[in-house]
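The structure under discussion appears below in the form of C-alpha cells.
As you look at this complex, bear in mind that one protein chain is not there, while each of the others sits in place.
Naming follows writing order (A, B and C), and every chain is counted from residue 1.
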Amino acid sequence: MFKKSISTFILFLLTISYAYGDKVKVGMITTLSGGGSGLGIDIRDGFALAVKDEPNIEIISGDDQRKPDIAVQLADKMIQSDKVDIITGIVWSNLAMAVVPAVVNQGKFYLSPNAGPSLLAGKKCHKNYFNIAWQNDNLHEAAGGYASSAGFKNSFIIAPNYPAGKDALTGYKRYFKGSIENEVYTKLGQTDYAAEIAKIRASNADSVYFFLPGGMGIAFIKQFSQAQVDLPLVGPAFSFDQGILKAVGNAALGVKNTSQWSKDIENAQNKKFVKDFQSAYGRLPSLYASQGYDTGKIIVSAMANASIKDMDAFREALKNAPSQGFKSTRGKFSFSSNHHPIQDIYVREVVEENGTLTNKLISSGLVDHSNFYVDQCKM
Amino acid sequence: MAEKKEILKLSGINKCFGNVVVAKDISLTVISNQLHALIGPNGAGKTTLIKMISGELKPDQGVVMLLDRKVNHLSEIARVHRGCIRSFQVSSIIGSMTVFENILLAVKQKRSILKMLFRKFQSNSSESSFVYQTLNQLSLETLETKVASTLSHGDKRKLELAMALAMGPKILLLDEPFAGLDQAESSKLIELLKSIKKNMPIFLIEHDMQAVFALADKISVLNEGEIIESGSVEKIRRSKLVQNAYLGGDL
Amino acid sequence: MLTEKKFNLIIVLGIFAFSLIGYVMNEPYFITLATKIVILGIAGCALNLILGFGGMVSFGHAMFFGVGSYVAAISAFHSMNGESIDLIFFDFNGSSQMLFNWFLAVIFSMFFALIVGSISIRTSGVYFIMITLAFAQMTYYFSLGWTKYGGEDGLSTYVRNDLFSINTMLPLNFFIICFACLCVVGFILNWVINSNFGNFLKGCKENEEKMISLGLNPYTLKLTAFVISGAITGLAGALYVDLNRFVSPTSLSWQTSGELIVLVILGGSARLFGPLLGAIVFILLEQFLGEVTENWQFWLGVILVLIVLYFPKGVSGLFIKD
Partner (left out) sequence: MSLQLFIEQLLNGIQFGFMLFLMSAGLTLIFGVMGLINLAHGSFFMIGAFSASFVAGLTGNFFLAILASLIFPALIGITVEFSIIRKLYERDHLDQVLATFALILIFSEATRYIFGAFPLFLDIPNILQGNILLPGEIVYSKYRLIIIIIGLFIAIGLYFLINRTLLGIQIKAGQNDRQMIRVLGINISRLYTIVFAMGAALAGLAGALIGAIQSVEVGMGEPVLILAFVVIVIGGIGSIKGALIGALLIGVLDTMARLFLPIFFELIMETSQALSLGSSLASMSAYLLMALVLIFRPTGLFGKK
C-alpha cells in the first residue's frame, strides 16, 4: 500500500513536470567587465528579455573577463556545481574555442549567441553545439557578394592578424568576383591606421573592405573619414552596431555593411523585440541583443516540445525549433546539418534618423545562406 | 722566517678616465709579511688603484703581477680565487644574515654551482671550528648569532675583515678600514691588524695617519695619480715632498 | 603568530582540506578552484625564488608559463590527431602522457629561461623588468600569428592527459596530481633556498659587489636561479593546460605576468610560500566578489590598495613572526 502510494506520487510528480516542463538551468558566460563588456551585457540583456516570462528557466551568469581560461573555469563551475543544462553567452571566437569543447564533452548543450569559428562548424562540430548567430565567415561572404553586385572590381581588404581576421578576408574573397589590390593584416588591438590609410590612398583600389572588431573599427572608420579618402567603405555589421555608431559619429554615414539582423526588418517578432527591449532597458537594441534574444527564444521553444531530461529529444526540439513555434527576429531561420543558421544576410546603410545614427536595410545580400563548412562536419 | 717573496707587484701602471690621468706610471711591490700602506689626498687615485689590483678596472698600460704571475687578463673573480681578497670603503656585509652565516658564506665560497645546489647551507665540524677560530681571532665570538645589520659600525668592519680572512687570502687589500671608527675601536683594530700582518701581506689604503704610522712597514704616497715618495715610515715622515703635497707640514 | 614551517603546513593542508570539503559536499567546483590555486601557487612560488630571494623582478614570467602550456598542449594535440611533427632526425608523434609532457614543458621552458636569462641578467632594476617583458611580448605576438596552433583562438586538447591509470578527468584525482606536484616543487624550492646556493643568491640580492669579492659570479648565480624558476613555471603552465584542456596566447600576455607578480606581492615576497597564500586570497576574492557585484574589479582594486598600504609584508606577514 505504502509502496504503491509512493509510486503513484512519483508518477504524479512526473506528470506535473511534464505538464509544466522541467526546470532548465542556463549558464550565461559572457564578458561583463573591461573592454568589450558592452557586447556581453547586450547578449545577457537580450537573453533575459526573451526568457523573462518563462518561470522554468533559471539563469546563472558569470563574467569571463574576456579571458579564455576564466571562461573554461566558469563553464566547469556551472556544469559541476550549479548543474546547468545549457551554456551560452560567449562573445568571442577564441573563448568559444576554449569553452565549447569543454561543455559538449561533458554532455551539456552549448548555444552560441555570437561566435561561430569555422572549426566548430566543420571538423570539430558536435551534436550538442548549436549556433544561433552566424558562422564567422557569413557576414564577410555577404560583403564580398555585395561588393561584386555593386560593381567593384578591385578591393583593398584589411583585418587583424589573427584567425578570425584571416577567416574574414577568406570569406570576403570567396564571394567577391573582382581582384584584390592588397590584403593587409594589422596588429590585433592596433588603433592607429595612418600607415594603412596612406597605403589605401596610394593604391588603385576602387573599394575598401575591413573587418576590425571593437575599438579597432571605430578608430579605422574615423581616421578613414578624416583622411577624406574617396573610396566606398564596406564592413560587417559589428563596426556599425547601435552601441558603436554613437562613438563613430558622422564618419560612418553612408557606409554599407552586412548583417543578418536589423532593427527595421519587417516582422512581428522583431517589432515586439525592439519595442520590448527599448522599454525594458531604455536603449536601442543591438545586433548582439537580438542574437541573445533569439537564443533565449529557441530554448523556450524547445522546452515546450521536449524535456531537458531527455537529451536526444531536447536536441531534436532545438533543431526543429524554427518549425515548431520559434520565430526569429530576423525572419526566415532554420538550421543547417551542422547546426548553424540558414538565413538571409542583408546589406544595410548607415543613415541619420531623427538625429540618431542608425542602419537602414537597402537590399538582401545573400538569401537562405548556409555556410561553407557543412560538408566537413560529420556528426 | 720565510724568505721575502714578492706577493704583489705593479709595474708601469697607467690609467686615464677621458682626459683625467688617474694613474701615471705606478710601480710598487708588496712582499710577504709586509704591510704596505698607500696614502694620499682625496682624489689622488687610491681607490682606482685598488680596483685595478682587484680586477674591477683594467689599467691602460702596465703589468699587475700576483704571486709572480701576470694577472692583467684575469677577471676580478679569478683574482679572488688566486687569493687576492679585498675589503670595501663602506662596510660590505650581508645585513639580513647572522654574523656566523656571513663568515660561513666566506668559507663556502669555493664550491661550484652544482655543488652549491646540492649542499645544505650548514657547517660541518671542520668548517664550524674554522669559523669559530676566525670569530675568536677578531673577538666577535659573543656576536655569533646577531643579525649583521644590527651590529655597531666597528663590529661591521671587523666582520668584513673576518669574512676576508675566512677566505684564506694570499694578500689582503684593505680600503680605508679605519673610516668612521672611534678612538677606542681604532686602537683595537690597530692591534688586530698588527697580529694579522705577522703572517699575511696587506696592502692598505688609509687616511688615518696615526694608524698608518703605527702599522706600516712601508708607505707609498700617491698624489695626482703619481707615486711621489715611497719608503719606510721614518722616510715618509721626513719627506719634504710629502709634507708639501699632502701633510701640510703638520708632522 | 606562527613559525614559517607551521605556516607552510597550515596553508598546504588548508588547500587540501578545501578540496576535500568540495568532494564531501559534492561541490566539484571547490576542487577546481583549489586546483587552480595550487597551479598558480606553484608558478607564484617559482617566480618568488628569483623575485623575493634573488631580487630579480621578472615581468615576463608569463613566457615560461605559456611556453610550458604550449609545449604540453602541442604534444597532446599531436597525439590526439595523429599528425606527427617532422624533427629531421625523427618524427615526433606527440604524447598523451602527463609525465612526458611535463618533462617536455620543463625542458623547453628551461631552454627559454636560459636564453632570456643570459641576456636579461646583464641589466638590473627597472631595465630588467622591461627586458623580460620585451621577450614575453615577443613570444606573445608570435603565438598570436602562429595559426598552425590556433593563433589567438588557442588550442583545445579536449581531454586531460593520462597519468598511469588514474582517471584524470575526475576533479579530485586531478587535484591530487597537482597537489603532489606542489609538494614536490615546495620541497625542491625549500631545498634550493636553504642550500649554499640559495644563501649566496640572497647575498646577491643584497650586495652583488660583495659576492664578487667573495669570488662568486653573481651572473651565474642569478642565471641558475632564473632557469630553475623558469622550469618550474613551465611545469605550472603544463598543469594549467590540463586543468583547462586548452591553451591560448592569453597565458603569454603581460597581464598574466602582472598577475603572477601580484600573487607574489599580495602573499608576501619575503616568504617562500607567500605566493601560495597570495593565490588563495586573490582567487577567492575574484570568485567571491564576482558573485556579489558586477563591478567586482573595482572592489578588488580597493582591497589590493588597502593591503599594500597597511600590510607591507603581504598577507603572510600577518601570520608569520620574524
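FYI, a contact is a pair of C-beta atoms (placed from the backbone, for glycine too) under 8 Å apart; a residue touches a chain by one contact, two chains touch by 3 or more.
What you are looking at is a predicted structure, and each value in this text was computed from that prediction instead of being measured.
Q: From the touch rule at the top of the page, work out which displayed chains the omitted chain touches.
A: A, C
Q: Touching the hidden chain in the complete assembly: which of C:261, C:283 or C:320 does that?
A: C:261
Q: Which residue among C:134, C:159, C:172 or C:188 touches the omitted chain?
A: From the options C:134, C:159, C:172 or C:188, the contact with the absent chain belongs to C:134.
Q: If the hidden chain were put back, which residues of chain C would touch it?
A: With respect to the unshown chain, the touching residues of chain C are 51, 57, 119, 122-127, 129-131, 133-135, 137-138, 141-142, 144-145, 147, 254, 258, 261-262, 264-266, 269, 295, 297-298, 300-305, 307-309, 312.
Q: Residue-wise, where is chain A in contact with the chain that is not depicted?
A: Residues of chain A in contact with the hidden chain: 33-35, 37-38, 41, 161, 166, 183-189, 191-192, 194-196, 198-199, 201-202, 214-216, 218-219, 222-223, 226-228, 243-244, 246-251.
Note that only the chains that are shown with their structure count from here on.
Q: By the document's touch definition, which label belongs to this structure's chain graph: line, ring, star, complete, or other?
A: Topology of the interface graph: linear, an open chain of contacts.
Q: Based only on mean CA positions, could you tell me how far chain A sits from chain C in angstrom?
A: Each chain's C-alpha centroid was found; their separation is 35 Å.
Q: Distance between chain A and chain B based on Cα centroids, please, to the nearest Å.
A: Averaging C-alpha atoms per chain gives centres 76 Å apart.
Q: So, what's the distance in Å between the C-alpha centres of chain C and chain B?
A: Chain centroid spacing, chain B to chain C, equals 44 Å.
Q: Within their complex, state which residues of chain C touch chain B.
A: Interface residues on the chain C side: 192, 194-200, 202-203, 206-207, 209-210, 212-217, 220-221, 224.
Q: Residue numbers of chain B touching chain C in their complex, please.
A: 54, 56, 76-77, 80-81, 85-88, 92-97, 101, 105-106, 108-111, 113, 115-121, 163, 167
Q: If we count contacts the way the header does, which residues on chain C are in touch with chain A in the complex?
A: Chain C residues touching chain A: 27-30, 32-33, 36, 141, 144-145, 147, 150-154, 156, 158-159, 171, 240, 243-246, 248, 250-251, 290, 294-297.
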